[in-house]
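Shown here: the complex without one of its protein chains, the others still in place.
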Amino acid sequence: MEINQTNRNQQRATKLYKKRSALEDVWRQLRRNKGAIIGLILIVVIILVAILSPILLDYDKDVIGQHIKQRLKPPSADHWFGTDELGRDIFSRVIYGARYSLAVGVVAVFVALAIGITLGAAAGYIGGKFENVVMRICDIFSSIPSVLMAIAVVSALGKSTFNLMLAVGIASTAPFIRVARAAVLVVHDEEYVEAARAIGMPDWKIIWVHILPNCLSQIIVQATLRVGSAIIAAAQLSFLGLGVPAPAPEWGSMLSAGRQYIRDYSYMTLFPGLAIMLTVLSLNMLGDGIRDALDPKLKR
Amino acid sequence: MYRYILKRLLMLIPVLLGVAFLIFAIMDVAAGDPVYSVAGADATPEQIEALREKMGLNGSLIERYIRYIGNLLKGDLGTSYISKLDVMKVYLQRLPNTLKLATLTMIVAVGMAIPLGITAAVHQNSIRDTTSMVLALIGLSMPNFWLGLLLILFFSLKLGWFPTGGSEGFRSIVLPAITVGTSLAALLTRTTRSSMLDVLRQDYLRTARAKGVSERNVIQKHALRNALIPIITIFGVQFSNVLGGSVLAETVFAWPGVGRLVVDAIDQRDIPTVTGALVMTTMLVTIVNLLVDLVYAFVDPRIKAQYTK
Amino acid sequence: MSETLLDVRNLKKYFKTSRGLLHAVDDISFSLDHNKTLGLVGESGCGKTTTGRAVLRLIEPTSGEILFEGKDICKLSKNDMRKQRKDMQIIFQDPFSSLDPKKTINQIISEPISENKIIRDKRKREDRVLELMETVGLAERLINTYPHELDGGRRQRIGIARALAMEPKLIVCDEPVSALDVSIQAQILNLLKELQEKMGLTYIFITHDLSVVNHFSDEIMIMYLGQIVEKAPTEELFTNPIHPYTKALLSAIPVPSLLEKRQRISLKGEITSPINLPNECRFAPRCYECVDHCRIGIPPLLEVNPGHFVACFEHV
Amino acid sequence: MTNQEANDLILDIKNLKVRYETQDGIVRAVNGIDLTLRKKRTLGLVGETGAGKTTTALAIMRLVPDPPGIVECDKLEISGQDILSLPENKLEHVRGNDISMIFQDPMTALNPVFTVGDQIAESLEIHEHLSSKDAKERAGDMLELVGIPRERANEYPHQFSGGMKQRVVIAIALACNPQLLLADEPTTALDVTIQAQVLELMNELKEKYDTSMIMITHDLGCVAEVCDEVAVMYAGRIVEEGTLEDVFNRTLHPYTEGLFNSLPNIKDRKAKLKPIKGLMPDPTNLPVGCSFAPRCNYVSDACLKAQPQLRSISQTHRVACTAYDNPEFHIERRIL
Partner (left out) sequence: VSAEGDFVPSKTGAIIQELVADPNAVYQDTITIGVANDVTTLDPQASNTDANMMAFELTHETLVQIDPATGEIVPGLAESWEVSEDGLIFTFALPSGVLFTDGVTPFTANDVKYTYTRAKDSSFASAKVSDVVDINVIDDAHIAITLSRPNQEFLLLMAHKGMSILSEALCTADETNGPTIGTGMFAVEEWAPGDFISFVRNENYRGGKAPTRHIVFKLFKEASTRLIALQAGEIDVCIDPSTIDLGYIQDDSNLQLIQTQNVVMLYVAINTTKPGLDNVHIRKALAYATDKLSMIEVGFDGKGTVHNNYINVNQFGLKKDIAVYEYNLEKAKEEFALSGYKEGELTFHVMTDKEYKKNAALVLQADLSEIGINLVIDEMETAALKSTLNDPALNYELCIYQWTDADGTDFTVRNMYGSSMKDGVLVKNGSNRCVLTDATLNGMIDAALVEIDTSKREQLYFAIEDYLNEIVPIVPICTSYINIGIKKDITGAVWRPTAKHDYRFICIPEK
């Protein structure tokens, strides 16, 4: 009993000693948010589906395998979501499509993030002429509606999955530049940045060690939420026939292909549409949750 | 104030030059030399060259750009490669459709979003709040072209209430407006809610309550006016997006707006139309943004002070 | 030993703003001896922080010389300046924004040590951190906590430990206690005093609280709109204030005692905008003793008693 | 209490408790305080950050945010009117009319999108049913009263400096001649010279309108300037109360003593400060016994066991400290 007590005290002491990271904090906040957890579970499932789909499905046979005789069959026990105009199993295609949509969304946001953070952070920190030029470029990019911008970029570079990612990425760069710059500007004036300067830390290191980590949360939130819009944007381009080349089962192009069959075979558009919605929905729920968890104002 | 407006309008110039250059550069990289698609299969090399000259496609990118800007300054957006029509004329033909759609869309969105967002914020964490937020999330997650298809399926095909497309009459605008308006309303609802929540925490509302202002007035008079500022921002951004960017809804509903014009022109490598329409759209967007900023000034005297000084 | 550590000559810092040139610090000179504390007092916006930051060259002065141990740090290259920073540190007013919320206390305190390669070994560095924490009175168990988990007093101690880490000679304390409760304030003031005695530190102590500065400084400098209006040893200033502004300030201090009811000098209006200033005594618009010739120019800072400087046409 | 005194009572509170139920636990902000205030008197409510001063004032206004705040009270009367049972719409008539409050931070207390004139006029329109023109006129008078030219009524808060904003807040609070004014640290955010101006102004106005006031502050200097009575709060409880002289010159509670000792003495600059050791207890987890016990120099076992109750030492002076069970006990503080 006695020993037990001291043991516990010791444990508590080591616990206090242990590093409790900001990440853990966020996680604790997140756990309380039902929506975020649902979103997280959903998105994890979707990611798992995306990762595992090549194992679960034979691409050549199940996903792009044509059975012209079986075309346009409504949902049944054999084909849960029915078959499309080439007799391909829509269920398999929707499952496999998660790979494309997620990849496009994530890579596009990554592109936007990379360009946006570099330019935005530099603009915010350096200021002056450089900032002016970057912000004017940013103005130019943001005054062209982003869908049109992406369309133009894809048609310029040619249709391919990578170009699609690039186009969506480039088209959504401007907001990231803005967010990064604004975040850096806020942090830039914090006294701890000045303190770092006071101990003789060089500028680049200040950006890297103090400024970026403190902007990161905002940027992560933006990124999560933007993956959703990037997925929608990519689907839009596919819908306009500018997306992932056939026969890849990208959801947007499935929707596009299904639309001429909408009157009698509405399931062809229903399921890929639902898939997009579900993915974006879960990303949004998660993103909202993270934002709330990170926002100190909402903590209390 | 006037100086501020003037300054903003002057800022338009470099942005427009940049937009024009960007489009020029992008279309230059684009696969497919427009001359060949215009010339047809049987064109001889001489004819190709003559045509190239006629289309103003001779010379380097920079030369063409400078020529274009020269014409632009004269108010000439050039003529379409395809229809040979004046781009300005074609753009102006489309603009009313786009404006109609955008306006109705905004009315639908704002009309839904602001009351919903306020209710959600005032009754934070209640059933009403949760419901409207779930709805908003769904609205936000729904690709609008898919929503458009579903609306057609249901309201046009099953019920036959609205036409599926075309630009005649009020009935034909209803479905496109709902399609574009839904995601917008969703976004605005969320913005309204979070902006309102922010304001509801502010001390000056406590001051108002301490004065004996009724709760209704605290929300509708004191809080809303302050909450409007971020809402206006989103409104501005979205309005400009709707102006040029509701391509998808325009495609689904065969709505002959500006977005569709640009996309078709990109399809046809009709560079003058693409550039012209985008330059005009940029101009419009900037003007809308300017108006939004002026509305800001109206709502928030602090911002007005910034403009006037 | 009373040698001059810091000698500031004709320091100016102007900011460009959209409405014109803002004279935040306008031609001030002072010197400060080793192991002494200079109190810098004035109303909000009078340029105290700007002075402190300019002295450390955290912002580039518009003009002027800052001689630290006889060498002009304004002329140092970026690299040399970085080395020089070891000797001059700052403690900030706001214990909440002056600590990086993403770093643990260990990281915050060890940063200046690792950054300046004072101790390279990680183990030894941690020992040093613990030592510093002990010096400022922070429990060892807090070493891996984050600033937001601590209260203001403890956070301010972290700020002090960070400043001490490099064993500086000069520390600029920019209102280090004004955000704290009285009981905590006293703890920190005592700590700073102790450290000064133990380590031979020299302080520039910025505050707007005259009773604190009275308790803490050897010499006091009163600023008004970017300029020094009066400078004197503490005792002298409190017993024999000369400048009308100093007098008003002193009389305005609320004293928690019922024994004496003092005659209060109340000033009209508030500190004017430091932009586009007219060429006259800066205090003239609020001065209750102002006469015509106060408006003919800026009064020079003149020595009236040994060590007692005043800038006033009326009283010199 | 004589009849006369009872009629004089502006504020009468019995056993006020406020707790905030947050995700991190229940914050017991106010833990059963009794307060009374007579006409034309000024009470200073003193205490460290988080002692529950603002919360007390908000509870009197019935403005504690719910959620998370929960108010419990046995009695809350203003000029004999029971405030506790009033419905919300009746409360609106009381607020700003009978009781007003000046909030802690003048920078955020004014609505940035309305002119200061409108903000002053608003309460006049509500309570005195003035037309908007008359209300504007009166608002101008109020501005002049607090020393701001009436032409500036059409300006917005951002065009005012901190001191002027604070005056506007005061003007709003005084617009309808309230019987009771709750001033929550009205000068903390201001510079010394401005602080002096504002305090002077408040003293004047108080005289002029016969207003009773509760002055919330942690600055004992301010208390000495304006208050007739003082209540010292610690962790949601009143630990000592009495007249200004009682508390300043015949200090009883160790905490009050600690507060005085922490202040630098303007007369004796060499004197070493004697701070109170340690920190305020965590309000979600208050100790069983006296909340101040862990920091107290005179602590005994009895302090850790039970909450000390307020006891009267003289007619006006009361203290909550177990140590006074021993009639020999006295604290070290001597008045200079």
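Each chain carries a letter (A, B, C and D) given by its place in the written order, and its residues are counted from 1.
The rule we apply is simple: a contact is a pair of C-beta atoms (placed from the backbone, for glycine too) under 8 Å apart; a residue touches a chain by one contact, two chains touch by 3 or more.
Owing to the predicted nature of the structure, the values given are computational and were not obtained by experimental measurement.
Taking every chain of the complex into account, the omitted one touches A, B.
Within the set B:R206, B:H222 or B:R260, the residue that contacts the chain not displayed is B:R260. For the chain missing from the display, the contacting residue among B:S80, B:T98, B:Q202 or B:S240 is B:S80, taking the whole complex into account.
The chain omitted from view is touched by exactly one of B:P163, B:G181, B:G236 or B:P301, namely B:P163.
From the options A:I262, A:V280 or A:L294, the residue with contact to the chain not on display is A:I262.
In the full complex, the hidden chain is touched by chain B at residues 30-37, 39-45, 47-48, 50-51, 79-80, 82-85, 90, 93-94, 152, 156-157, 160, 163-168, 251-254, 256, 260-261, 264, 266-270. On the side of chain A, touch with the chain left out of the figure occurs at residues 60, 64-66, 68, 71-72, 85-86, 155, 158-159, 241, 245-247, 257, 259-265.
Just so it is clear, only the chains that are shown with their structure count from here on.
For chain A, the set of residues that touch two or more other chains is empty. Residue positions of chain B in touch with at least two other chains are not found. Within the complex formed with chain A, the chain B residues making contact are 11, 14-15, 18-19, 22-23, 26-27, 29-31, 137-138, 140-143, 145-146, 149-150, 152-153, 157, 198, 201, 240-241, 243-245, 247-248, 251-252, 259, 262-263, 266-267, 274, 278, 281-282, 285-286, 289.
For chain D in complex with chain C, the residues that touch the partner chain are 48-49, 161-164, 191-197, 199-200, 218-225, 244-245, 248-249, 258-266, 269, 271-277, 279, 335-336.
Within the complex formed with chain A, the chain C residues making contact are 53, 56, 58, 81-83, 85-86, 88-90, 92-94, 97-102, 104, 111-112, 115-116, 141-146, 148, 159, 162, 166.
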